[in-house]
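One chain of protein is taken out of this complex; the other chains stay put.
All chains are identified by letter, namely A and B, in their written order; residue positions are counted from 1 within each chain.
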Amino acid sequence: MADLLQTIETSLAVGALYALIALGYTMVYGILQFINFAHSDIVVLGAWFSYRMSQQLLPRLGVDPHSPPWWAGGVVLVLAMGLCAAVGFCIERACYKPLRHSPRLNVLITAIGVSLLLQNVGQLPVVFGTQPARMPSLLPDRELFSVTFASPPAAGAEPAPAAEPRRVVIRLVDSVIFVTAGVLMVLLELLVYHTRLGTAMRAVSFRTETAALMGINVDRIISWTFLIGAALAAAAGFLFAMKYPGLNQPAHTTWVLLGLKAFVAAVIGGIGNVRGAVLGGFVIAFVEQFGAFYISSNYRDLYVFALLILMLLVRPTGLLGTNVQQKV
Amino acid sequence: MQSPSPPQVELSQVEREALALAVTESRCATCLRSGTPLLTGLALAAAVQVLVPRLAGDYAARICLDAGIAVILAVSLNIVNGLAGQFSLGHAGFLAVGGYTAGMISYYGSLWLWGSGGVHGGWFGAGQALFLVACLAGGGVGAAVGYLMGLPTLRLRGDYLAIVTLGFGEIIRVLFQQTQPVLRTAEQFRAAGWEQFVPPPVGGSLGFSGIPKYTNNFWVYAFVTITLIVAHRLKFSSAGRNLISIREDEVAALAMGVHVTRWKVRAFVIAAFFAGIAGGLFAHESGIILSPRDAGFQRSIELVIMVVLGGKGSISGVVLAAALLASLPELLRDFDQYRMIAYAVLLIGMMLVRPQGLFGSREVWDLWRRRPQPVVAGKGAA
Partner (left out) sequence: MNGPPAPRPLLHISGLSLSFGGLAAVQNFSLQLPPRGLYGLIGPNGAGKTTVFNLLTGIYAPDRGTIELEGVSLAARPPHRIAAAGIARTFQNIRLFGELSVVENVQLACALRSRQHLVATLLRTPAALARERAIQQRSLELLALFDLQGRAHEAAQGLPYGHQRKLEIVRALATEPKVLLLDEPAAGMNPQEKRELAATIRHIRDAFHVAILLIDHDMGLVMDVCEQITVLDHGETIASGPPEQIQNDPQVIEAYLGTGD
């Protein structure tokens, strides 16, 4: 019981991270129909920017990064989001915009190129280097509260040999991740469904040419999409660094896998669908965490991809996706 | 038409003409023509093996070896990416599968047969034979994995396929990391129970060291020759047209009766076969320790860059690009830090400026001469 609850607690936090990243994939895919390969590198950028800022910027503000005040994390988060949004914007303008009318595969290859560029520029010693770093904990590593379970009262069976009390711990970090991600997702939801910009985005995603004829500045909408997606990715990077302070170097496979899983989340939720991405994020987090806990954590990456392949075979449009017939 | 005869037996017009043509051909001449490229290639491979170290030194021979393996990988990937237009990002996965399979066969085969894992026998000795079998088995297992992997995923649209194949490569990498330590001696090998073979004993994340180093320029270029012949014959035949039609317009290809999924899977399997063989050669190359990293994303990307640079479907273009990119890092060792950055810029720049690659889908020699114009004229021109 305690294990179950603890796994659920972790899954919720990790799922929120996946969901934040998946949102960026799904928004770009919804509008431009291509997989923004470089999206996971924006997450990396977000995490490393956060690290750099808490190392170098916070001391200048007179803050000790090892016992920071409560607002330090917020400042770092906002700054990282802003920086990454700017990077996302520039990438779109420089690399994707000229290819607006090229075959999708070309844009995909370009995106791979951008991803490779970000990874390897990040590895240069003047940027982030090739060594892992340790993110200072901007939040005290506190247990918010914990529930203690007595030895599990097995129904009718003999008592378990090792009947130590199990505790379920709700960590501050996890709840901050969950709440921050939740707030951002609600904001995005409001933006997409209740503002003019959101309406324009949905129009462009539905049919670009028609939207352009209706007087929507398509280029501007696409730029906004990248901006927002990159900002969310940066937030995910920051939160990831809070949860797992040991930051790997920018080209490490953990980052690639993180991005891949978030993309899988977007596909499972129904790519192009904002709510689907959130749902997909939690679904794969649960699959991964439960698989890791109850089967074997060595193969945790396998469960997610098995789920992806299963999903694509059974319901290729994803959980919330709508079936779009190919026009012939 | 003649309705009573069952339609299955009725020969199509094309088949009838083919039969008529086949009768007039001299079989000997065609067989000879069909075998010549292979023989020439083997002779050239022997020449590379013998002459390059003498004329240009061992270092050049080593670069030749790397370039040859890269050519096999890139040309086989080009069958999937270039001809059939299916964007695969998991090609290195097949390299690793083939490499580990071949390595296991030759290493444990040597332990079992000769009691040691080292190189056995001289030129065309028993060790070389075992090595050849191991490489072919690597190709076979690669092809089998390609089939299992391609069947469900090749129904997916292009960019999904890219992600799934990328995930596949990563899965292969993770799986190889979970393997057990290599058994070092013949005694260990004989004493080992089945549980020491179930995640196979290929070294886990440390890599599979101790594989006997049989690879030389002759074998590499012999397989380069076979790869090139297969790629060329595929491209300039009805099989290749089927693949290209899928790349150009899948719906139209279906409407013309092309079994799209089957051809995609075939392209995938052929490509995986050669990647597996390349893996076998790579695993037996001296100075190389096969490790799970070889299945990963980075290596697949390098192969994709070769294909993109060479031109989708252009065999000679991809050969040039592969040879160039494989030997550059050796020559520019000091700039290794900037190599991947240069690749990235190259990739983006190509897409912005010349997305069809250096040679498009044409071959290098098309730049000098046009295609021959057949003189056959219609007999029943209306």
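Assume contacts are C-beta pairs under 8 Å (C-beta built on N, C-alpha and C of every residue); 3 or more make two chains touch, one makes a residue touch a chain.
Model, not experiment: these values are computed from the prediction.
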{"item": "Listed residues B:Leu113, B:Val251, B:Ile289 or B:Leu332, member touching the removed chain", "value": "B:Val251"}
{"item": "Contacting the left-out chain in the complete assembly, out of B:Cys31, B:Leu51 or B:Ile289", "value": "B:Cys31"}
{"item": "Those residues of chain B which, in the complete complex, touch the missing chain", "value": "1, 7, 12-15, 17-22, 25, 27, 30-31, 33-34, 229-230, 233-234, 237-239, 241-242, 244-245, 248-249, 251-260, 266, 361, 371, 373-374, 376-382"}
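Going forward, only the chains that are shown with their structure count from here on.
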{"item": "Distance from chain B to chain A - Cα centre to Cα centre, in angstrom", "value": "36"}
{"item": "Touching residues on chain B, where the partner in the complex is chain A", "value": "85, 87, 89, 152-153, 155-156, 158-160, 162-164, 166-168, 170-171, 173-175, 178, 251, 296-298, 301, 304, 308, 337, 340-341, 343-348, 350-352, 355"}
{"item": "Touching residues (chain side chain A, partner chain B) in the complex", "value": "34-35, 95, 98-99, 102-110, 112-114, 116-117, 119-121, 123-124, 251, 253, 256-257, 260, 263-264, 267, 298-299, 301-302, 305, 308-309, 312-313, 316, 326, 328"}
